[in-house]
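Questions regarding the structure given below will be posed in turn.
Removed: one protein chain of the complex. Kept in place: all other protein chains.
Labels run A and B following the written order; every chain starts at residue 1.
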Amino acid sequence: MAADTVRPILSIRDLRVTFQGGLGLAAAVDGVSCELQRGETLAVVGESGCGKSVTALSILRLIPSPPGRIAGGAIEFDGRDLLALAPEELYAVRGNAISMIFQEPMTSLNPVLSIGTQLTEGLIFHKRLGIREARERTVEMLRLVQIPDPEARLAQYAHQLSGGMRQRVMIAMALACEPRVLIADEPTTALDVTIQRQILDLMVELKERLGTAIILITHDLGVVAEMADRVAVMYAGKIIEQAPVDGLFDHPRHPYTRGLMAALPRLDRLSASGEEGRLNEMPGLVPSIYAMPPGCAFAPRCPFATSQCHAEEPAFEELSPGHYAACWEAGRLP
Amino acid sequence: MTAARPAAGAPLLEVRDLAMHFPVRRGLLQRTVGHVRAVDGISFALAEGETLGLVGESGCGKSTVGGLILRLLEPTAGSVLVRGRDIAHLGRGELKPFRREVQMVFQDPYASLDPRQSAGAMVAEPFAIHSLAARGEIRDQVARLFDRVGLRREHMQRYPHEFSGGQRQRLSIARALALNPRLIVADEPVSALDVSIQAQVINLMTTLQRELGLAYLFISHDIAVIGHISQRIAVMYLGKLVEIAPRATLLAGPLHPYTEMLLNAVPIPNPRLKRKHQRAVASEVPSPLNPPTGCRFHTRCPLAEARCRSAEPVLREVRPRHHVACHLR
Partner (left out) sequence: MAATAPPYDPTNVAAEELPRTRWWRRTARNRSIWLGGVLIAVLAIVALLAPVLAPYDPTKLAAGKRLSPPSWEHAFGTDEFGRDIFSRVIHGTQLTLYVGVVAVGIGLLAGAAIGIGAGYAGGWVQAVLMRGVDFLYTFPDILIALGLVAFLGPSLTNAMVAVGISVVPYYARVTYSVVLVERNKPYFEAATAIGAGWPRLVVRHLLPNIVPPLIVVATLGFSAAVLSAAALSFLGLGAQPPAPEWGKMLADGRNYIARAPWILVFPGLAIVVTVLGFNILGDGIRDVLDPRQRREVR
């Protein structure tokens, strides 16, 4: 794993994104580096405000600016730095080589354009297809995402579809141009659990068939366990642990990751009878990005923190092959 | 039809054949063109100190059940009995004593607190409404409630927007506790919270239950949370109860195909457990405006037979304390 000679399809180096807010300038993403291999699913997991969505939006430079600004770093895709592209070059990448699906499928679809119009648009723009070809390809895509009666759907509008169907349409749209990277930002969070199951199954199946590399942004460790090959855990604008999925769940090295896992109510570990024990609580709150503590950002909530943790920021180190964590105490944890 | 009466004692809460049909009006004259059958004849009971989890997907009517039990809505049919007294059709004034018995914690900690009321005033309000404490004592009572839910007394002067989501939910719980209720209806109380904060609130709720002997009707779409906190679980689908059983029984051996589908759908945070579930076919939840005939689940049910399309199954006790509404069980 460590001697991966294959060049990653996407690599983010030292990304820093700042926001100008009422209380001053703050870094929502502060020095994030990670790589995405071909055909791999990398899950980026964390609680709200940890910077996972900002990282995802930065890849296609979709950060609202102002107040946001990509203040530093590089995002290399296919040997080019996406952050240095001219706007026209960027449009050619968006929705084509890299595409994105969002959490809320209702607001991500234009309510006054038919599904067909929105789906064919990208194909006509990026792939220079004629209208007829684009429609044929669209029907094929809708069939691929298992939408019943695809021809009839082309004339429908977003409000005529259920939440699950809309997310299928979004996926069809994202995959229409055969992107090499798909960024999925909480793709199933707004859906009911049985519909989420269908969409997750669909994504696994499509990934196997099309070989698309996926960056999956989510807060749900269950979704991570089912979907990811590798996982990056974010806290307060930084990646604090990164590992292959089995390694992360078998032996989480960062106290935050451990805390997160222990805080989950779990159906697979319920006691057979009687009362459940208490869930693990992490005391306190995620620090405000306007008032970051010195040292390790998790130290104020960490049961293992030492004076070093409060003073010095830990390095992001490889603890076992492919398993990285940023924690002074990682080696000494029970 | 009193399904699922707890083993001993008169129930704290009993719901009988409860129904809520919302009229759908269209056109210039606002004529009623149909009814959304949000809740369509459900019955269950809840004992003192018990937690009943009510789980279901969006639009199944679970939140409407909460609203009906609190009498924020007047039911179309059926009754809600609190300690044997039907509160379903009481007037506003007659409801007041009942409000002291049953309280609510809402889903959205951002919208369910009055933005212009300070935290202290909010928790003090129930005392004033129900004349529960002398003016001079109210502050002490409020301070005690703040301690109890883990808020700092100094924060009484703060406004809701100055608190985090988890703190707001604590505030909402403090207010619900002010009247010293026996039952708290909690409608998705942790759904808007992050995992680590969710754990804090769930733990607080279980601690309070132990200390005060509260009963909870815990409404959620998250079956893992429900599984953690409940003693019994009721599953709703399109306005109907499809299954109700003690927690361990239901989770280990669900009898209704919908419950099974729901349990199988939950992603388990263990990558080594990637279960080989049968791939779910694309299916959609039918509209409660026009629910399917017979068993409402038959359109998505892998086991559906001819009778499921025509005859509606009745919730019946197939094993001790395990009730299910399915022809095949």
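In this text, a residue touches a chain if its C-beta (ideal position, glycine included) is under 8 Å from a C-beta of that chain, and two chains touch if they have at least 3 such contacts.
Quantities reported herein were computed from a predicted structural model and do not represent experimental measurements.
Summary of contacts with the chain left out: across B:Gln117, B:Thr249 or B:Asn264, the touching residue is B:Gln117. Screening A:Ser65, A:Thr107, A:Gln160 or A:Ser288 for touch with the missing chain picks out A:Ser288. Listed by residue number, the positions of subunit B touching the unshown chain are 67, 70, 72, 92, 95-96, 99-100, 103-104, 106-108, 111-117, 125-126, 129-130, 150-152, 155, 158-159, 161-164, 166-167, 170, 172, 175-176, 178-179, 200.
Note that in this section only the chains that are shown with their structure count from here on.
Remark: subunit A and subunit B have CA centroids separated by 32 Å (rounded to whole angstrom). Across the complex, subunit A meets subunit B through its residues 47-48, 146-148, 162, 164-165, 168, 192-198, 200-201, 205, 219-226, 228, 245-246, 249-250, 259-261, 263-268, 270, 272-273, 276, 278-282, 285-286. Taken in their complex, subunit B has these residues touching subunit A: 57-58, 164, 166, 194-200, 202-203, 206, 221-225, 227-229, 247-248, 251, 261-274, 277, 279-285.
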